[in-house]
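Quick notes on the structure that follows.
== subunit A ==
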Amino acid sequence: MPSTNVAFRPAEFAQAAGQHLEAFVAANSDVAYAVLTTSDGFEVAAHPKKPLTQKLAAMSSSLQALSEAISREAGLSNARNLVIEAESGTIVVLGLPGTAPRMSLAIVSGNSETLGHLLWAARNCCAALAALRPG
Partner candidate 1 sequence: MSRGQAQKAEAAGGVVAGQRRIALVGAPSGAADERGEHAMRLLDTMLWVLKGTTRDAWSKAEPDDADIIVIHRGDEPTRTAAWRSRGKLIVEIAREGETGGADDNVLTYPFPAKRVLELLEKLSGKLDDSSPAPAVSAAPAPVARATISDTDRWALPEALRTVRSVRNDNLWLVARDGADPVLWLRGDGSAYFATDAFVRTLHADGSLTTRLELRDGYPPPKTRVAERPAGEFFWFAGFNAGDGLAPWLDSRQSFRITAWPDFGVIRPDAAVLRAVALLQVQSLDVGALAARARVTHAVAARILNALSLCEVLVAGEARASRGEARLTEPRGGFSGFLRRLRTHLGLGVEA
Partner candidate 2 sequence: MNAGELKIVFAGPMGAGKTTAIRALSDIEPVSTEVGNTDLASHSKQLTTVALDYGHLQLDDGNVVKLYGTPGQSRFAFMWDILCAGAIGIVLLVDASRDDALDDFRAFVDTLRRIARDQPLIVGVGRPTSADGSHLAPFQAHLASQGIVAPVFGVDARERADVLLLVETLLCVLEARVEEKTRAVN
């Protein structure tokens, strides 16, 4: 069963998103990967683009879905972000507001930035990406 990574969004959106991610990574030196993914695990854009980013796209969509599920079960509304703190770095998965079906941004970062700064920068990136979404 081949893992096809089909572009679902117009090519212009994917290209513009890729440019935003490139700028984001450039402005945040501790960020290793930034991956924009559909709700069902397809990579829309990534920087840097590597074979790994397709897998990150799938895994982050799973995490996003589980976050939303556990929030629902716990009676909390609208799960926003998931934070995974590892010894050597941090992964955050953020839902893109206003996108339907919901897209997510997954960011893999080292530990030099504070979590707060990372989340702030990431949310700004999300807002910019959401504003790009095709009409």
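If you want to know what made the cut, all candidates are chains of the complex that A comes from, given by their letters.
Assorted remarks:
Criterion: contacts are C-beta pairs under 8 Å (C-beta built on N, C-alpha and C of every residue); 3 or more make two chains touch, one makes a residue touch a chain; residues count from 1.
Everything numeric here is computed off the predicted structure, so don't read it as measured data.
Of the numbered chains 1 or 2, all belong to the complex, but just one touches subunit A: 2. The residues of subunit A lying in touch with candidate 2 in their complex are 1-4, 6, 8, 38-42, 54-55, 58-59, 61-63, 65-66, 68-69, 73, 101-102.
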